[in-house]
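Below: one structure in structure tokens.
Shown here: the complex without one of its protein chains, the others still in place.
Letters A, B and C mark the chains in the order given here, with residues in each chain numbered from 1 onward.
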């Protein structure tokens, strides 16, 4: 259970890190949208391992194949299934973790919940699962671009460990983000981040930080008050990503040290529109978008797989030690950037379709 | 849309702050659970206004009535409907806000989304909506207590503005929380918090902070990997509460400044069980509970309704000023404590039932 | 579980026949629709007991109260809760059925499923549960009338036992239906049906038949192929009604004796539109409406509560006999007519909103 996300734009992912493959079925995509494997592949390539020395050196080609739902380059309105085959596994690489629970991995909890797990790699808890999300995000971005011509979603690294970037949130563009391997648009900070990641990696350790995401061009009115508030669905989307520990929107935890008179966003008229003078709300009020920039931050925990020797126990309840072998990400953030964007786009696309169902433009009365 | 929460323990709230009443329909409650209006009322009384001078002075009796689903003191397995009638409205109190959008309220976004709103009080965006959640939370707590005898959920204020409490998270009990009006178990900090709230209230302003919540007695195995991770559903639950801006579980944003070797929770044998030596994970690994304490923090924004004069615009797009009249909460946190507990219990109860569906104890194979 | 119906127009009913009351929460109703208690009451009055001597003589006033979701006569887009209070129970009337399972009632299955049941009257299995459906149906009809000006739903009795009415399906109107107490627009047949019902009632027995329902003014394009076909959702809606045993759409079981060349509906141009020359399809092809009349039939079983003595067993597994006392419906069909209409309207309204989400009129590409 729990492998489907969304009400109208419904994304179901499947697949373990080893076995036949990973993929996604997207139900609820409107018809007649241009979409191609090339567009989806472009997003997948941004999350692919092996892009630089600060991410894992594993070579995974991750070529996607659209199995259904698209005909002559256009969506049919039927489910879009996208599949990425897995590479052949070398089971002998995983014999140790078949017996020993990796600390802060999902080995122990899966074993307890299900009484069985695919111990080859991360199984279902592997970051490979996010391939399906990124593919669905590519479709969601396309739909949002058609519905709202100003739509744009840009995520980027704002902090690695103690290094904090200075970024003009309202100006940053994807090309600024992809200019360096850290995916941090502040070049000076990015350099320091890269050096830090390399140094800590050399010490057999991992490091992490914060991703910020800004969404522009969303009209007022998206989001359902009460349980399906826009920020609630974004929070769920982000905390459903592997290794995330925190979410904040707009002023976030900073709001806890502000007074009402400081925090409130006064309304004003600007260019003939009702706008807010400040944007502590992060573009959402009462769970509904207000037409301002939507922005939020996601805090991650450092990669659990590290070279250093760690204490653990075995399935047969013996104490043991474990040191990761092979290649792994010293810092997941650069590859997590497109995943955060994908989940943001999926949430917003779902709410855009929900708003259409309300008859936003053809209101019945 | 969006007024239902949960997959198997399904909570649907209804009602505006003015009109007939507010309430909840709870579908999926197992049969033969003892439940009474008295038990529900006890939780409702904790969130009621008028309890102290640091919360709103409005007198709302909020007597609940169980309309269905309970027979001779026991649940039937059928929907439990709980209703709290509203007091008569004085529409003339709201004529100004009928015209002027209150800054950082949901007035503008509701008006834009729906083209109509109940301008008497907060309408559907009122905190009165949470009455239904608290009633459902009382039922959820009862179910969890029966399923897991060690179950306990305790929320409390850990920070107001710059004042930070010192609390032994693993020892704190509800009676410690309810000992003072701030609902902060650190008495010394609570005194300073109370003084701060009063002072800021006298200045016609509002102030806020952070609530922490700890859940004990949850066995390993609850939570669905991928989208319905336990932390994802908790994050959604918390961000669906009015005035919340941030959520973090376990180490939270603090994790972003830790290395993998510091953050990982080593497994060890303790009292014959597999346990973690530390609990940076916050009781959840790979989206599934690991049997340790589950704890998280929720950051709020200060009450938008303040006595000070603020800039805004009217429905007819004229710039204007607005100063709140009447009684409102200078600090929402004390009343939010039982609401946070309620939503935590609802999430955990839903996942407990989902785990039963998997045949946790009667596994088919 | 299972007390909610619909994807976007979501109807949740609650309540047992005895206890506080019965009602409904309607989520997903578009805003700014005119709706009043009077309009809902008009539909409720059509299903109310005590209308004639061929239905139960119980007097139930069934006055509805809108608790939320409507402001100044218009829907807010928030959940509409409607409540009908129950009359005080006389528990002593039910002491016998508290012990003995009524044949072909839900007593035994509820007891087995839940280990508990409200034995006062039908409990949750009572036909009173349909009050919430009829209230929601009134709202659904209103929405459909606004979306599709030609929309009309008319159900009527076509058969009672061996008496079969002759009805011009494409011409029949609600006023023709409500002209007699049987709700059969063929007056001559209605007279014979009425006499038959009375005679069988005098014999301490019950009798039943078939209701047909025709829906006009639905444009082509409603219905989701695969699982949520329009006929699949209609079938579920009808088989979810108490005492239903069969459903057929268009040619129905008659199709099983036709050849493809007889059954196929040839397309032709008529008044500038693509139409079908015949309508064996019943207005639905591949699960999607084709713009023709939608029509279907629902077969009921005779009322299980009869005056005659019947064999049964007690909760303590003793064989026993039981004869119903008090007032009950000798024939449920006349009162079931508005319920069938309500469920048809709920299904179609849900699909109309789903089609809007697809961007029917504002197709994104």
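Methods note: contacts are C-beta pairs under 8 Å (C-beta built on N, C-alpha and C of every residue); 3 or more make two chains touch, one makes a residue touch a chain.
Just so it is clear, the structure is predicted and the values come from calculations on it, not from any experiment.
Shown as candidates are A:12, A:159 or A:244; the residue that touches the absent chain is A:12.
Contact with the undisplayed chain is limited, among A:28, A:242, A:260 or A:283, to A:28.
Counting the whole complex, the residues of chain C in touch with the unshown chain are 1-5, 7, 13, 101, 103-106, 108-110, 112-115, 124-125, 129, 159, 161-162, 200, 204-210, 220-221, 223-229, 231-240, 242, 244-253, 255-269, 274, 276-277, 280-282, 284-291, 299-306, 308, 310-313, 317, 319, 354-355, 357-358, 363. Contacts to the hidden chain, counted on chain B, fall at residues 7-8, 28, 30-34, 74, 77-78, 143, 146-147, 225, 353-354, 356-359, 361-365.
Although one chain is hidden here, its contacts on chain A can still be listed: residues 1-4, 8, 10, 12-16, 19-23, 25, 27-28, 31-32, 65-71, 74-81, 83, 113-118, 123-124.
Just so we're on the same page, only the chains that are shown with their structure count from here on.
Note: the chain lying farthest from chain C is A, by mean C-alpha position.
Look at where the CA atoms of chain A average out and do the same for chain C: the two points lie 45 Å apart. Measuring from the averaged C-alpha position of chain A to that of chain B gives a distance of 26 Å.
Annotation for chain C: residues 8, 28, 31-32, 74, 77-78 touch two or more other chains.
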